[in-house]
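Only one protein chain is missing from this complex, and each of the others stays in its spot.
What follows is chain A.
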Amino acid sequence: MYFSKVWDKSENGDWHCTASWKTHSGSVWRVTWAHPEFGQVLASCSFDRTAAVWEEIVGESNDKLRGQSHWVKRTTLVDSRTSVTDVKFAPKHMGLMLATCSADGVVRIYEAPDVMNLSQWSLQHEISCKLSCSCISWNPSSSRAHSPMIAVGSDDNSPNILAKVQIYEYNENTRKYAKAEALMTVTDPVHDIAFAPNLGRSFHILAVATKDVRIFTLKPLRKELTSSGGLTKFEIHIVAQFDNHNSQVWRVSWNITGTVLASSGDDGCVRLWKANYMDNWKCTGILKGNGSPVNGSSQQGIFNASLGSANTSLQNSLNGSSASR
């Protein structure tokens, strides 16, 4: 039995686990939220070769008092023949759409044409990436200048120098997704990938979690007028590369303005990366366990800690201190 849990923040600022239920019959790899415009909707994907969409049902008032909520499965996506390694909802301007990727190298894009009916999803696209996929990221840009775009990362372990990050773009003419770009410099297994929020820029920023943390910019060049209609070509630059984790980097995620990147590594740390106003990226914080057992009770397992920035004699060591409940 493999569970998912949902935590809610109450009015007084405390976090409570309001639901815990069996979601899959294999390890649950990822869980992701849809935009609240579609209601309270989650998607999960698992080793059990399925992805599922869940909706919160507003229960009886008793449940609310007890702080519990109910989630029901609206649909199971069973097209994959191997472990489904990632599931992500598309940006909301594309409607209610999600993409999954599997260990057999297939990316599938589903759409729910009626946003009020979460049980009806149709498979719109199947993209064969040729390499085992581990992660996907939708480009969040809603600009008319940018076609829908999805980045796919591969954790294929066999010794080769194939690009482990591929960019697929939707072609308005063929009505299909086609490979627009591959990051040839990323040849080690990729565990996570994330586009940064767009901020109205003409170019895209992509973070990659591989044997280190890498940040790329993708600048669209003039669309080539080929017979299949314009597929964008990109100028790719690497703007940062950090091996501070000194081990595999498993996750990368951007804050809401795309100004800070958080990375999780095998070293048990979370590192925060930020660019200063001169566009130089630096580490601005590290979160690390100290391995010591916590004193006192911890019924909910929630601890408050504060993260400060650089510490100098202008202030005493208020930074770096943690308080547990």
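As a working rule, contacts are C-beta pairs under 8 Å (C-beta built on N, C-alpha and C of every residue); 3 or more make two chains touch, one makes a residue touch a chain; residues count from 1.
As a convention for this text, contacts and distances are computed from a predicted model.
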Protein that the absent chain corresponds to, by UniProt name, given "Nuclear pore complex protein Nup85", "2Fe-2S ferredoxin-type domain-containing protein", "Serine/threonine-protein phosphatase with EF-hands 1" or "Oncostatin-M": "Nuclear pore complex protein Nup85"
Residue, one of A:V78, A:L123, A:A178 or A:L199, that touches the chain absent here: A:L199
Chain A residues that touch the omitted chain in the full complex: 7, 11, 15, 26-27, 36-40, 46-48, 56, 58, 83, 92, 116, 155, 191, 197, 199-200, 248, 250-251, 253-257, 259, 262, 264-272, 275, 277-279, 282-294, 298, 300-316, 318-320, 322, 324
